[in-house]
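Notes for the one structure printed next.
A protein chain is absent from this complex, but the other protein chains hold their places.
Let's turn to chain A:
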Amino acid sequence: MYEQLSDDELFAEVVRRRSAGEPVGAPLGSLVDRWARPARYVISKIQASYGRGSPADADELFQDAVGKFLDRGLDQFRGVSEQMPGRSASPKTFFLRIVKHVAIDFYRRHREELAAPPSDPDDAMEEPPSEVARAVEAGKRREERAEAQELYWSAFARLQQEHPKEASAWELYHHEDVEDHEECARRLNISVVNSYKRVSRAQAYLKLYLLDLQRESHGEEA
């Protein structure tokens, strides 16, 4: 029923329904179906860029991109198309950009465990069970690491709140890779001794906050 509509008209229908609180599934489905092929092409190029990926990933990524397009893309699109006429002027191009970002994000997050040799997407088979088990195991480790890192960033947020000077020295020295007290001192307009002192105070407080947070989060699980 939507075949006679152009992309723009179909897109306008999705936007209209959405703002009217009506279900958008049908027109959105037809719209993204039209874009499925270019989307898969973009995904395959990102896969090639990261030297990995399977058709199964591509499926998941496409669905993910549709979700993102619906979640925030519809609202962002208007702003972007006004700001950058030409480049992202069509909803299709905008959708493909979302596809691109979803794919890059996916392969960044799955860097370590997907060290399998790059496969030609045309030859890829279903993953054998041992591969699945390995991926599950790797996923678990990634989750634990992610949890630890999350607590680290919470500890850092607390440092920023309670000891902002120490936090900005730490941020510069470590998070922003300056790793040089003379440079830190110059940028913060403090003495080199002070830079040492702030970074070392930050280290102590971060450890104490991190340990508190870890005990708290374990306490909640128990």
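One rule holds for everything that comes next: contacts are C-beta pairs under 8 Å (C-beta built on N, C-alpha and C of every residue); 3 or more make two chains touch, one makes a residue touch a chain; residues count from 1.
To be clear about the criterion, contacts and distances are computed from a predicted model.
Peer 1: As a check of understanding, state which of "ABC transporter, ATPase subunit", "Zinc-finger domain-containing protein", "Lactate utilization protein" or "NitT/TauT family transport system permease protein" is the UniProt name of the chain not shown.
Peer 2: Of the names offered in "ABC transporter, ATPase subunit", "Zinc-finger domain-containing protein", "Lactate utilization protein" or "NitT/TauT family transport system permease protein", the one UniProt assigns to the missing chain is "Zinc-finger domain-containing protein".
Peer 1: Out of A:D75, A:E143 or A:E176, which residue would touch the omitted chain in the full complex?
Peer 2: Here the residue in touch with the unshown chain is A:E176.
Peer 1: Consider the whole complex, including the chain that is not shown, and state which of A:V14, A:V42 or A:C184 touches that chain.
Peer 2: Here the residue in touch with the unshown chain is A:V42.
Peer 1: Which positions on chain A touch the chain that was left off?
Peer 2: On the side of chain A, residues 22-23, 25-26, 28-29, 36-42, 44-46, 48-50, 55-56, 58-59, 63-64, 66-67, 70, 80, 83-84, 92-93, 96-97, 100-101, 103-105, 107-108, 111, 121-122, 125-126, 148-149, 152, 155, 170-171, 174-177, 200-201, 203-208, 210-212, 214-215, 219 touch the unshown chain.
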